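Got a structure here, written out as structure tokens. Questions coming.
Removed from the display is one protein chain of the complex; every other protein chain stays in position.
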Amino acid sequence: MTDGNVPTWEEVARDHGRFLYTVAFRLTGNDDDAQDLVQEVLLRVRKGLETYRPGSLEGWLSRITTNTFLDEVRRKRRRPADPLPENPDWVLPPSMAADEALAGGALPDDVQTALRGLPADYRAAVVLCDVVGLPYQEIASALDVPVGTVRSRIHRGRAMLREVLA
Amino acid sequence: MVAGLVAGLLTASVATTSAVALVDDPFDRARRAAAQVSFTGTVEVRWLDGVTEHHEQLTVQSAEGSLLLKGGNQVMVSAKAERLVQHPDGGWNLLWPPALDRVDGPDPGLKYQVSEHAGSPVAGRPTTVVDIRQGSLLREQVFLDQETDLLLERRQFDEHGTPTRAVGFTSLVIDPATAVPPSPVGSADKAPEAVSAASLSSPAMAPARLADGYTRVGVFRRDGVVQVLYSDGIYELSVFERRGELDRHELGSTGGPVSVGKAAGWRYAWPGGHVVLWQAGPTVFTVVSDAPLDQVLTAAGDLPVPEKRKPSVMERLRSVARTLIQPLE
Partner (left out) sequence: MNLAAPDDHAGDSLSALLDGELSPAEESAVQAHLVTCMACRHEMETIGVARQWIRALPPVEPPFGLYERMLVPYRPGRRRVAMAFLGAAAAVAAVLVSVAPAPPPAVDPNVATLIEAHATSAAEGDALTNLAPAGVPVSINP
């Protein structure tokens, strides 16, 4: 993305689609919710582009994604499940890494399941740090909490994950 | 689709050779005619893309076995059976050299049944139409000029009987004095060279046979890309493998999603047939074919899925070492 250029939302969807989906999937843990989250995020992106000041686009997108995710969680509202599509066209091919063990023997699917088991606030902090790679200060802005809270949520989230996967 | 038994349209035969032998292959007839008859004319290509019908016109000039087509691109078949293409902004490219090694396709009679009757006129000329059926399903109609046996039009139908593609003359002038189109010299950068299937890095990815009667007739390397060519006697199907990420922009705005075996893919139409693409691990599979879409998907779904790459022992050791060392840094 050209610095100083405000992208169109179609460009955001096309050029950062995979990134958005990865974050959404790591936060929600399943394809249906991830798709819903991405669509909601893109709606907000569309509205938010007017006030977007060029800078870290991924940071901005991550903030919107996490806030949208947490809004959903706080509202404790589950979207009604879409009826299963009639044709199987949308079934993903098996991911290359699905059964390739990560270093130390944890399978990505197991790690994702464990992530999903974390409380939403912890999960958001861990994803922003270890999936998106944001520094604590940006995570603090994204979640609207002090840096100290970010640090402790990340730490506890990791500890819980390790506990579950021991 | 298993080739049905010979329909009652053909006279019964107990010969072990194919049923097509009783009715001369319309394409053989057309090829012989084109070698002997010189002509010029206008040809129209029509194809269905979703619900939109497209059509393009080209001029054609043919004499002594050389053929020149002029549309947005120019296409040339030389007397030596080379095929060259020129784009508006570039020079000629040799895309098929003379005497390239490929075997004949299977006998079309194994899969198709052929019959003929008088047809409606094409370019103002009376025709004989040859129906090519797969079981009870009409797949193609081939209109031959009654006077010269030249092929005047081909029409293809999908499994619901909807015409999906046609190439045919809108005007034709038979003239023995037609000039032979000059043979251009093309760049051979993208020309194929034949390779043996066994020499591929993963020969299992180019099976000798695919579902629905498609037999491998050639394996080529062009400009770094492997092309495996299959034929069922009437249609052909190319499988290309490219390493990398499927660019979603190749999917374009036309066409739609499609299942290929267990993979999620994308398909769209081009003037001469269909394209199906899907990502399987580190590889993008692209199938290009002039066959009807249902056949393309059946055959493509029969392609083996690439093996998942397992990390080597050294890679695993390194990963584990990194994990152990990092916390102490």
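By letter and in written order, the chains are A and B; residue numbering begins at 1 in each of them.
In this section, contacts are C-beta pairs under 8 Å (C-beta built on N, C-alpha and C of every residue); 3 or more make two chains touch, one makes a residue touch a chain.
As the structure is a prediction and not an experimental result, all values here were calculated from the model.
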Looking at the full complex, which residue from B:V167, B:L210 or B:L303 touches the chain that isn't shown here?
B:V167
Cross-chain touch to the chain not pictured, restricted to B:Q36, B:N73 or B:S120, is B:N73
On chain B, residues whose C-beta touches the chain left out of the figure:
27, 30-31, 34, 43, 45, 47, 56, 58, 60, 62, 67, 69-75, 77, 83, 85, 87-90, 95-96, 102, 105, 108, 151, 154, 167, 187, 189-190, 192, 218, 220, 222-223, 225, 227, 229, 231, 233-236, 238, 240, 242-254, 256-257, 264-266, 268, 270-273, 275, 277, 279, 282, 284, 286, 288-290, 319, 322-324, 326-328
Which residue numbers on chain A touch the omitted chain?
8, 10-11, 13-19, 21-23, 25-26, 31, 34-35, 38-39, 42, 58, 89-92, 95-97, 102-104, 106, 108, 111-112, 115, 126-127, 129-133, 135-136, 151-152, 154-156, 158-163, 165
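Just so it is clear, only the chains that are shown with their structure count from here on.
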Using Cα averages as centroids, what's the distance between chain A and chain B in whole Å?
43
